[in-house]
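Pasting a structure here, questions to come.
Every protein chain but one is kept in place in this view of the complex.
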Amino acid sequence: MGKISRRRFVEGTGAGLVATTVPLKGQTAARKAAGVPRTTIKVTVNGTKHTVEVEDRWTLAEVLRDHLGLTGSKIGCDRGECGACTVLLDGKNVYSCSQLAVWADGRTIQTVEGLAQNGKLDPLQEAFIQHDGPQCGFCTSGQLMSAKALLNRNPHPNADEVRHAMTGNICRCGNYNHYVESVLAAAGTLSADARRKA
Amino acid sequence: MNSLNTVGHPTSRIDAQKRVTGTATYTGDLRLPGMLYARVLRSPHPHARIRRIDLSKAQSLPGVKTILTHENCDVIWGSGDMRNKRYLFNNPVRFAGDAVAAVAAVDRHTAEEAMRLIDVDYEKLPFVLDPEDALKSGAPEIQPGGNLSANARGAHEPESYRRGNIDQGLAAADRVFEDHYSSPHINNAQLEPRVAIAQWEGDRLTVFTPTQGISNCHTEIARDLKLAPEKVRVVCQFMGGGFGNKNQNHDFELMAAMLAKNAGAPVKIEFTRKEDFLSVHGRWPTKQYYKVGVKNDGTLTAMQLRGYSGMGPYRKGSGGIEGMAIYQCPNVERVVSPVYTNKAVSANLRGPDYPQGVFGIESLMDDIAYTLKMDPLEFRLKNMTRKFQDQLEYTSIGLEECLRKGAEAFDWKSRWHAQPGAGAGPIKRGAGMAMGSFFSNMGRSSAVIDLDSGGMYHVHVGVTDIGTAAKTTMALIAAEELGVPLEKIDVIWGDTGRCPYSVGESGSRTTTHTGWAVVQAAQDLKKQIAEKGLPKGNDILTASVNTNPETIAGKARYSFVAHFAEVEVDTELGHVKVIKYVAAHDSGRVVNPLTAESQVKGGATMGIGMALHEELLYDRASGIALNAGYYGARIMTHLDTPEVEVHWIQTEDPYGPFGAKTLGEPTIIPSPAAVANAIYNAIGKRVKDLPITRDKILGVLA
Partner (left out) sequence: MKAFANVNPRDLKDAVRKLGQPNAVPVGGGSDLLGMVKEHLVEPDVLVHLKAVKGADVISWHSPARGLFIGGLVTLAELSSVALVRKNYAVLAEAAESVGTPQIRNVGTLAGNICQRPWCWYYRNGFPCFKAGGKQCFSITGENQFHAIFGGGPSFIVHPSDTAPALVALDAQISITGPSGTRQVPAAKFFALPRVDPARENVLAKDEIVAAVRLPDAKPNTRSTYHKILDREAWTHAVVSVAVVLEMNQQVCNRASVVLGGVAPVPWPLPKVEALLAGQRITPELAARAGEVALEGANPLAKNAYKVPLTKAVVRRTILELATKA
């Protein structure tokens, strides 16, 4: 094991990290299969306007992840059953695995990558860190986006409102208690702890 | 218990910011230049011989690069079956979901289209789904040598354990209770579906894969592909759960490697959620037949279990049914038959042998207590284990405190009622409890710590962090032992090219095994600092430790747990709601109370789902599963989950890092039984087959 202790090795980036920095254009210029219908769409994602040529069959999740490099949204089931792919479409939380990208033409999308503003974490993100919301973390982006949709329309929810608003987001690690706690903390309503446990 | 500086204080995960900003890089998020995508074609039949595979249409689809089948790939997946040869592609296919072909193409849609153009001619064979049916004469033979899976010695015999004399124990009893229970196949259902990327650079293979154990995955990939270990590198930076079904190497990693080799390009292989449910593995279904002898004062004289576990057609897990070990009893016999069936493969899921076994034995012990007019809590306090298998001292045991303090926090005396089902009105409340234990032994692991001249300690550990916060745990342990602030610790994990051996994140062993190696390395480093002084300039001090603690002579090391549940059962609607839940855990010293609490809450929640919802249901006529996926499995949601109250019984244990014992798996062990016993207390009728669904509740009440 002597070799791995070398400083340069420690500083070097693992191949995993290298892989993420591969220019994404290669994929966008991927093979255009004969006879597969394509459409050029315009979408605003996290405040940035994109013009993308997509296959009509591509889901929004696919385009965000594979073609815009926004891999924060995860695909857990690809069937609208788990919520890991949740993004905000014109402010409403939707399963991006169950929307075609072409349907998002002209619309505004917010993903987990768009939560922090000017390098400052969203209060929800801070609370998720403080209260240990994520375990494996795979559902976390979706949980955050459903929470964000809730707080946008109801800044001070109670625990029951949080559970209803986030019930489309499965956490198999089962950390629902901590997710609810996190959202209440971000909303400043956690102090009513007795109510949470009621 | 003495207070420590870093260990024992609630601490946010060191990688938490990445997890909440979408910048934690999971395997599926990676892309390599020129990477192909692969999909797998699977058998629609539970048992069939492949007469012919016609690839011509698939191969002629533009964009298709290579296709593997049993005809051109004879790689054996060694960890896919510990008793028989299991190829990546088997003929005959032995369950609906068995892999038939893998296709790599320029994108995932093309791969999928090609997969559907493969024409397979099957000769359907007879199949069997139930383990007891599979043992009957004339049942279809699934593996050579018969459907009773061979034991480690190669003999086709059940797995057995005996102490005392069961016949004498039963004869000595005032009363003998006999009953039987069953539990279904349940999928691990971790949020991240299977995905791997294989890349060859000459004869060197790198596999990016969500694995619970980079080290075992690494050695097993090398073994199965007949490569020198140094030619293989396994990388897992972030992974989305596994609960036991991402340990060791897996067929999809080997498929990706073979496809990449054939195609001369990196390959990303992706399973759908349905494939993940049907073709990987879940918890083994069991049938449990018990006989328990007891004196009129409640003293146990004998416990006997005859059990059957359905393993699917490949023996990937133990098939054990464990639970009786939490009781003190002089005469015990356990005979469990792991049986081949044509259902999905069964192997590890959180606390593999335990929750279903504890459900069985704790249901029966509950019935015995009621019959003897004893409080179930008192019955357990009387009969709980005091020595491991009544022989070995435990290194520490907080089970009694778990029972007593848990009961107090739960307010057992007022929530439990002596007369089950006595509540007035259609909506009845009831309380139940159950206990458990889980091995917490020490074992082989390694750690390397480098200290640079800037004062940073770089801790290299082969953990991947399945969601338990293992990286943070290692950092806390290092900081504590080194006596430096947490900020001075940099953890390097999840890459066999950069990290030493670590036990797979299974058996809840990472804290005790790898954490102990970190302690040893830190002590070594401190010694070096004392001898050589702090490093300057480009110097680095390195401590490298491989530990293999011997078994603790004459003692057994276990964690203990007791869970308490209160339910409300609507007896007209057959509806159950868990309204209060208390979990008391003896896991020795708790390294990080914040993330440890998450473990307990999660395990209890998963156990409630096991009690009430989950079952992979098969159509008997076709042998096809009907409800794969989150919708079908009725996985617990935000609205189903009660507040889980966590209590720590921190026993002083002289072993392990700062006395820490196992935690992750004990959290689910008593949960299904506690809920089942609460339902009995509420309605006065017992459902003996998991899950306890509406139809069964209305059935026993009818």
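We call the chains A and B, going by the order they appear; numbering starts again at 1 in every chain.
Everything below uses one rule, namely that a contact is a pair of C-beta atoms (placed from the backbone, for glycine too) under 8 Å apart; a residue touches a chain by one contact, two chains touch by 3 or more.
Source: prediction; values computed, not measured.
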Contact partner of the left-out chain, one of A:Thr71, A:Gln99 or A:Thr140: A:Gln99
Residue among B:Leu227, B:Ala409 or B:Ile624 that touches the chain left out of view: B:Ile624
Interface with the undisplayed chain - residues on subunit B: 109, 112-113, 116, 426, 572-575, 612-613, 617, 619-622, 624-627, 631-632, 634-640, 693-695, 698-699, 702
Where the missing chain touches subunit A, by residue: 33, 35-37, 39, 55-57, 59, 78-81, 83, 86, 89, 92-95, 98-100, 102-103, 146, 149, 164-168
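Keep in mind that, in the parts below, only the chains that are shown with their structure count from here on.
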CA centroid of subunit A to CA centroid of subunit B, Å: 27
Complex contacts: residues of subunit B adjacent to subunit A: 12-13, 16-17, 19-26, 28-34, 62-63, 106-107, 109-110, 188-193, 197, 206, 208, 233, 235, 237-241, 243, 272-273, 446, 448, 450, 452, 458, 460, 466-469, 490, 492, 494-495, 497-500, 538, 540, 542, 544, 594-595, 597-599, 601-606, 609, 629-631, 635-639, 641, 643-645
Partner subunit B, residues of subunit A touching it in the complex: 1-2, 4-7, 9-10, 14-17, 19-20, 22, 24, 26-27, 30-31, 33-34, 36, 55, 57, 65-66, 70-79, 81-82, 84, 111-113, 115-116, 121, 125, 128-130, 132-141, 144, 162-164, 166-180, 196-197
